[in-house]
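What you see is the complex with one protein chain gone and the rest in place.
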Amino acid sequence: MMRFEAPDSFEGAVALLAAEGGTTRVLAGGTDVLVQLRSDMFTPDLMVDIKRIPGVHDVTAEGGGWRVGAAVSGAELNEHPEVKKDWPGVCEALDLIGSTQVQGRATLTGNLCNASPAADSVPAMIAAGAVVTIAGPDGEREAKAEDIATGPGKTSLKLGELVTSVFLPARGTGGGDCYLRFIPRTEMDIAVVGAAVSMTVEGGKITAARVSLGAVAPTALLVEDAATAIIGSSLDEAALTALGEAASAAANPISDKRGTVAFRTKVAGVLAQRAAKTAYERAIK
Amino acid sequence: MVEVALWSSLRSFAGGNEKVEVEGETVGEILDALVKAHPGLEPHIESGVSVAIDGRIIFNSLSEPVGPDSEVVLLQQLKGG
Amino acid sequence: MALDGSKSEFKLVGTRPLRPDGIDKVTGRAKFGADAYAAGMLHGAIVRSPHAHAKIVKIDTTKAEAMKGVKAVVTRADFIDGLKGEMWNVLENVMAGDKALYDGHAVAAVCATSTLAARDAAKAIEVTYEILPHVTDVDKAMAKDAPVIREGAAAPGTPEGMHPNVVGYHESGHGDVDKGFAEADLVIEETFRTEATHQGYIEPHACLATMGNDGKGEVWCCTQGHFHVAKVCAALLGTDASQIRVTASEIGGGFGGKTAVFIEPVALALAKKANRPVKVVMSRSEVFRATGPTSSTSMDVKIGMKKDGTITAASGVFRLQGGAFPGAPASFTAMCAFAPYALENVKQIGWDVMSNRPKQAAYRAPGSPMAAFAVESVIDDLCKGLDLDPIDVRLKNASRQGTKASYGVTFDRIGLVETLEEAKAHPHYSAPLAEGAGRGISCGFWFNHGGETAVSLALAEDGTVSLSVGTPDIGGSRASMGQMAAEELGIPYEKIRTTIADTATLGYNEISHGSRVTYASGLATIEAARDTIRKLCARAAAKWKIDPEAVVWEDGCAKPSGPNAGEFEPMTLAKIASSMGRTGGPIVGHYEATPEGAGVSFATHIVDAEVDRETGSTRVTRYTVIQDAGKAIHPSYVEGQFQGGAAQGIGWALNEEYIYGEDGRLQNAGFLDYRIPVASDLPMIDTVIVEVPNPGHPYGVRGVGETSICPPLAAIANAVSNAVGIRMTELPISPPRILAALDGAK
Partner (left out) sequence: MIHVNTKINGDETEFLCDPRETMLDVLRDKLALTGAKEGCGTGDCGACSITVDGRLVCACLMLGAEADGREIGTVEGIATGEKLHVLQQKFLEHAALQCGICTPGILVATKALLEKHPDPTETQVRYWLAGNLCRCTGYDKIIRAVMDAAKDMREAA
């Protein structure tokens, strides 16, 4: 029999999770957890709802960046004009997940901790250099977004740990990011390929960049070769070609019901190029 | 006599003929006459056939009248979605 | 019952009144299959095979039976023995016997005091399987070494020496195709494949059943045919059809998929054993895994054409996989394939093949859309090869009144030419096309159906009317029935309430299928109204002491037929009804028949599609449906059928498919990965209603529900093939397939 708890502090949540001898799940938006429950894929012994914890619905300015609470929904984040201005790629990535209804609940934290290789917001967070805060029995720690998922459905979180917020760093001037994904329909599908690019542009030249790919490996990839391909360029044809090739080369996908190896490999390059173009336009605007 | 057209896979059960002539004034009488004349047709007719009379497909009604000049075509049984 | 020449002016037919069930449906009050509750009700859950093909060695229910709240468990042993033919197939599908035949095949069921308790108990039923080799592909299932689903299932006429999985054969045609091909200037032969698709109704199957040990049962369920449900349940449980009373709930979509019976006999068996009402509701994954998808196909089509566009010969071989039972609509596919064209030489062959998949169920014009995909693709390639306009070529070869159809009959009045002419004149066909886009057209054909029908029409003392029909309303038919009754009786539409009567209160009605409802129940409604009118006239005649023949019915009143009949004030329906108890008793009109004049129907579709050549993504940007409706009773719902068929066809063409893994398990048993079109995928869908009256209906009605899904597969395939310059021969035309084709062409 599953237990349900809704603690009013992260300390309380950690205590519940750490004390549970059986399996546990943290309930933020629930858009993955409840699907697993209904389809009998996974029923935890303990479900901990964190939405009653003060501050989890808040988006707060911090050191030029933004701290996004663990229960901030896609709809809420996309109604925040300043975060949207600084990190349009992260916002659009979260917004792409599921329907309007799912947007009423889905969170960055949940998308990250569900550890699906195809999670839309994860490549965007990785490209953005997002850092998450983790509460646990040994106190608080921080981790890079790319260090959370370790494989499909698996995370580096230890017993009793949970993510309390996501920090999007200061954007600074000349910054732009973008996330694109390929799906067969226009909405409602899981990404067949996802690509996020974040960059800083000074005087028309890209001075810094991060490129991340989703759904082409067991976890979202941070592709340094792809970033290297465009850093120093003004995103000319040669740089774009090199970017596409680097992205396709980094892709290590499987064939499944959503796409083939050949398709994903090729489209990873196409989307990386298209995302880079949009990120560049946003950076120079 | 009414001339009845058979679909190709039925012909081997009626002496290889594309068309056979039988007596009958309704769909039911024609089907009975077909079985009587060509017993090999019985399992096919038993498992269900439709009969087209002058272009109209008769799905179930055995009492549907058939004239001596009617075009009569046996079809595999039709249903829909 | 033939077309009533005198009826050309209509007051209500052709208008768009609000549907009588509308307010219930916009307020959430309408009761669908899963919305019924009964005192003391239990919840059922079904245990399903996770294997594609396996011997059932043992079913151990002891753990489940010991669980809290569990009231009964049933297996095949709780159903009747000794059934034959299709009833045996249905039982075997409803509850597996010795073998599980597909992933999702029901093997046991349990009921408990809550849905959670029932689901938990279902998980606790231990089934021991011995896994057998399986096959899910149609061509592989016909191969010599294919695993045998079942011996001895072949229908009479199946050629000898075939694999036991081959269970049906159809061959028809006329002329000499070899001679015809020799006369052609260009002959194209191509092989096509389509994957199985699901009807995808949004409401999962649901029912609530009670059954006592006296053999009397009650069922509430969402079905296209509640009389059929009663018949099947009685047969499977060994009781009398008249002892099972079935009420059709509101139905949340069917499209053919709810013509089959799955859970109702199980719910009855559980209810009987537990002696309490039992509700069974399928989950979405059960719907995909265990209810009828359409057949998957593999098809070879060869067509020859002269330089002037004349088709000299056409032949096709159509192989359909229909799941683990006979019944794939291979004969329909074959018979529909070339029906739009007047051909001197034509031959078509259909194969019905079993595999380890769920038993196929009818899906909107079963078998026809796939045939059109193959045939209309080849015709387009011939047009391209001979530099001819695709509409001109179709017009040149189009079937007309008097054409000897490819499947043997001679067509009566039909409307294909009219749809093609409308298509050619439509602004869509001549609109400029965006760079990189393609335009496709296609024709489509469906037989349509009549079927057993009974309708009853009772007057109330206040002059209002209760109309009882026996065909579940799957798309607004209560509105059109009300319109037809009101048209005949000459009273306001609002004075009629149309009800779908249960199986105990009306004569047998065939399922709502074959696009038959507006045609057959409509015809019966008109005739029941005319029967009522005869009775009303007789009452007036008795009052006036004149001959009933001297009374006519006009504008809702009985009137003397002329000056010779005498001079009397017209009597309204309400006036006659108000005194009916004292003038001879209740007035009820009725009509029972098997109308056989369903007119065949044709459509032509035009579609524009844009393809992203870097990702293989296709967007449908413009869509026009032109179809012959004979006579549109309620044009809004006719348009709705056109648009719905087109949308389903778009899904079938581009994204929808059953995906089986190497293990024979269905990999996409949910709306997440079984990708039906969403609102943002589609453009507005323009419609043109062509009205070429059906000679077999008093108002000229032809069924419209099914024909609309026949052309889209081909129309979209033609548009995409035109956009990318490569013939796409396999559905769905998914992005990976398009990219692979483009890469292959480089």
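To keep things simple, chains are lettered A, B and C as they appear, and every chain counts its residues starting from 1.
Quick note on the criterion: contacts are C-beta pairs under 8 Å (C-beta built on N, C-alpha and C of every residue); 3 or more make two chains touch, one makes a residue touch a chain.
Quick caveat, the model's predicted, so the values are computed rather than measured.
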From the touch rule at the top of the page, work out which displayed chains the omitted chain touches.
-> A, C
Residue of C:Tyr102, C:Phe602 or C:Tyr637 in touch with the missing chain, whole complex considered = C:Tyr637
Given the contact definition stated above, which residue among A:Val14, A:Leu27 or A:Leu112 touches the chain not shown here?
-> A:Leu27
Residues of chain C touching the missing chain are 16, 18-19, 21-23, 25-32, 34-35, 37, 114-116, 199-204, 250-255, 281, 283-284, 474-476, 634, 636-637, 639-640, 643-644, 646-648, 670-672, 676-680, 682, 684-685
Even though one chain is not shown, chain A touches it at residues 1-4, 6, 27, 30-31, 34-35, 37-39, 43, 47, 49, 51, 73, 75, 98-102, 104-105, 186-188
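One rule holds in what follows: only the chains that are shown with their structure count from here on.
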Touch graph across the chains, line, ring, star, complete or other?
-> line
Compute the centre of every chain as the mean of its C-alpha atoms, then state which one is farthest from the centre of chain B.
-> A
So, what's the distance in Å between the C-alpha centres of chain C and chain B?
-> 26
How many Å are there between the centre of chain A and the centre of chain C, using C-alpha atoms for each centre?
-> 44
CA centroid of chain A to CA centroid of chain B, Å = 67
What are the residue numbers in chain C that touch two or more other chains?
-> none
Chain A touches at least 2 other chains through residues none
In the complex, go through chain C and note every residue touching chain A.
-> 119, 123, 283, 285, 614-617, 619, 654-655, 659, 667-668, 670-673, 675, 677-678, 680-681, 734-736, 739-740, 743
State the interface residues of chain B toward chain C in the complex, per the touch definition above.
-> 5, 7-10, 13, 43-44, 47, 52, 54-61, 64, 71, 73, 75-76, 78-81
Complex contact set, residues of chain A against chain C = 38-40, 182, 184-190, 192, 256-260, 262-263, 266-267, 270-271
